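There's a structure below that I have some questions on.
One protein chain is absent from this view; the other protein chains keep their places.
== chain A ==
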Amino acid sequence: MSRAVKQEFWAGVRALAPLLVGVAPFGMIYGVLALANGLTPAAALAMSSILFAGSAQFLFCQLVGVGAPATVMVAEVGLLNLRHALYSAALAPRLAHLPRRWKLLLAYLLTDEAFAAISHREAESQPSPDRHWFYLGAGLALWGGWQLSTAVGVLLGARLPADWPLDFALPLTFIAIVVPLIRSRAMLLAAGVAGSVALLAAGLPFKLGLLAAALAGMAAGWWAVDKA
């Protein structure tokens, strides 16, 4: 590896490292939650590689726990992870020149946290022909941190003190991601409608309120742009 490649890779790892402060407690609580909802330790660990999406894994466990139908589970996980298509669209032009194996690998590693680190890097520094190594460093750092913390959660299970509010790491992380995105009235409207519908529809079975809220928020944003 050349010096520039190493530099980009480790810059990616370093950019992602602070975000592990939120990932680690959430990974642990996911491990605990998975077992509590009847998943086997093997399934709980495998999900961290197969889905590799914290909020969707959390939702998946809750839906297993309430016995949701398979179609509902796939629809909700799909909608919850639809935002990754946006991240994919944002990165696509920068990855267009790479060979297919790089595209597959970086797509697999594309998460909220990695995307946040990458966006920051793109805004703060000069373009680099080795930037994909930065993506890889950030993606692998998150992947490793996530596997490790979910394994700790699965191993410790119910021995983690119940009064530690570890699950609060997820709303806090999402607040940190969403708030800077709200830079227009249309965005504010989308957030307001999604939040309101989420409260009103919280009583629906199988967490369908989440689905309704996300769709209503998107529709509101779309309406605001279309009207303008």
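FYI, contacts are C-beta pairs under 8 Å (C-beta built on N, C-alpha and C of every residue); 3 or more make two chains touch, one makes a residue touch a chain; residues count from 1.
Please note the rule applied: contacts and distances are computed from a predicted model.
Chemist: The chain that is not shown, which UniProt protein name from "peptidoglycan glycosyltransferase", "Citrate lyase alpha chain", "(2Fe-2S)-binding protein" or "Branched-chain amino acid transport" does it carry?
Modeler: Missing chain, per its UniProt entry: "Branched-chain amino acid transport".
Chemist: Looking at the whole complex, which of A:Val5, A:Met73 or A:Leu148 touches the chain that is not displayed?
Modeler: A:Met73
Chemist: Can you tell me which of A:Leu95, A:Leu140 or A:Leu156 touches the chain that was removed from the display?
Modeler: Per the contact definition at the top, the residue touching the missing chain is A:Leu95.
Chemist: So that we can see where the missing chain sits, which residues of chain A does it touch?
Modeler: Within chain A, the residues that touch the unshown chain are 18-19, 21-22, 39, 43, 46-47, 50-53, 55-56, 60, 64, 70, 73-74, 77-89, 91-93, 95-96, 103-104, 106-108, 110, 112-113, 116, 165, 168-182, 186-187, 190-191, 193-199, 202-203, 209-210, 213-218, 220-222, 225-226.
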